[in-house]
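Here's the structure we're looking at; comments come further down.
Complex shown without one protein chain; remaining protein chains in place.
Now for chain A:
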Amino acid sequence: MKRREFILLIGGGLAWPAIARAQDGAKLHRIFWVSTASEPDPFLDGFREGMRALGYVEGKTVTFETHYAPGNPQALRKIVSELQQRDIDLVVSSGPATRVMTAVTDIPVLFALSGDPVALGVVKSLAHPGTNFTGSTFLSLELAGKRVELLKDIYPKLRKLAVFSNTDHPGEPLEWRATLESCRNLGIEAAYVPFCGAREIENGLTAAGKVDADALLVFPDAVTLVHRAKIAELAIAHRLPSMFGWSEYCDAGGLLSYGANQRTTYFRLATYADRILRGENPSDLPVMRPEKFELAVNLKTARLLGIDLDVSSILFRASKVIS
């Protein structure tokens, strides 16, 4: 046994030391960024940061070609046909754009979804996507009920909840149903304030202001993320405790947020992008799910709204407190 190992060692050991990762160091990778949001795009920034952290240099080893069709996924269809003709290494799609990208079958597609990619039909299973798609899901659906509960924890008098939702977002109906369900469990009346895409957000906000609600729940989504400051402002103006999906909303003045850390998610997405660019097959890369959820609380907003956080069971549970 030992002798055989020794021979194996001698044989293998005399091979030239492998020069790892050198083979395509100088290659320029082209990444297509497809989104139904609009610029400035915080998701793209997070992803870029992740790629930089992995040693990619924009313009030298990677280029991003961004394609935005704000609120209009159908407009992205023509990009799909364009993709076939161009030398693209990877497509990264976020949100509703993913649904359009299902037409792409020969280029790896990375997605970052709030909803369930299996339900959307882009992967066969989380453990083994089996298609040219893989990526991250934020578990928004699972967290939808939890957000209502947390809102009630901080504002126990909650009776009527305005739910501000972009109907253009994939999985939105499911999320709305989950929210409605937990509202019913907690004895809360849900007031649905839908809007469709960035064009309608102004109207949506106006409508939300008119609903005589005790609090505001905003579904996390690229459009609401872009307009987070305006939404937070509206909530404070109407003295509504607000609940969001990501801590970025709280930074902009939202009262509460509960969800996965965006930064972490996009960093991880960048590691998958790296692995795919190195030649790994996306069908073998399991869909990632966040295991850490942040509860962010904006103390300043709480003060403005006159909410006494000391009596609630929220503060000790917060992982991020903005003051």
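By our rule, a contact is a pair of C-beta atoms (placed from the backbone, for glycine too) under 8 Å apart; a residue touches a chain by one contact, two chains touch by 3 or more; residues count from 1.
As a convention for this text, contacts and distances are computed from a predicted model.
Between the names "Stage 0 sporulation protein A homolog", "Adenylate/guanylate cyclase domain-containing protein", "Heme exporter protein C" or "STAS domain-containing protein", the one given in UniProt for the chain missing from this structure view is "Adenylate/guanylate cyclase domain-containing protein".
Here the missing chain is touched by one residue of A:65, A:82 or A:142, and it is A:142. Note that of A:66, A:81, A:105 or A:185, the residue touching the chain absent from this view is A:185. By the touch criterion stated above, the residues of chain A touching the omitted chain are 5-6, 8-10, 12-14, 17-18, 125-128, 139, 142-143, 145-146, 149, 182, 185-186, 275, 284-289, 291-293, 313, 316-317, 319.
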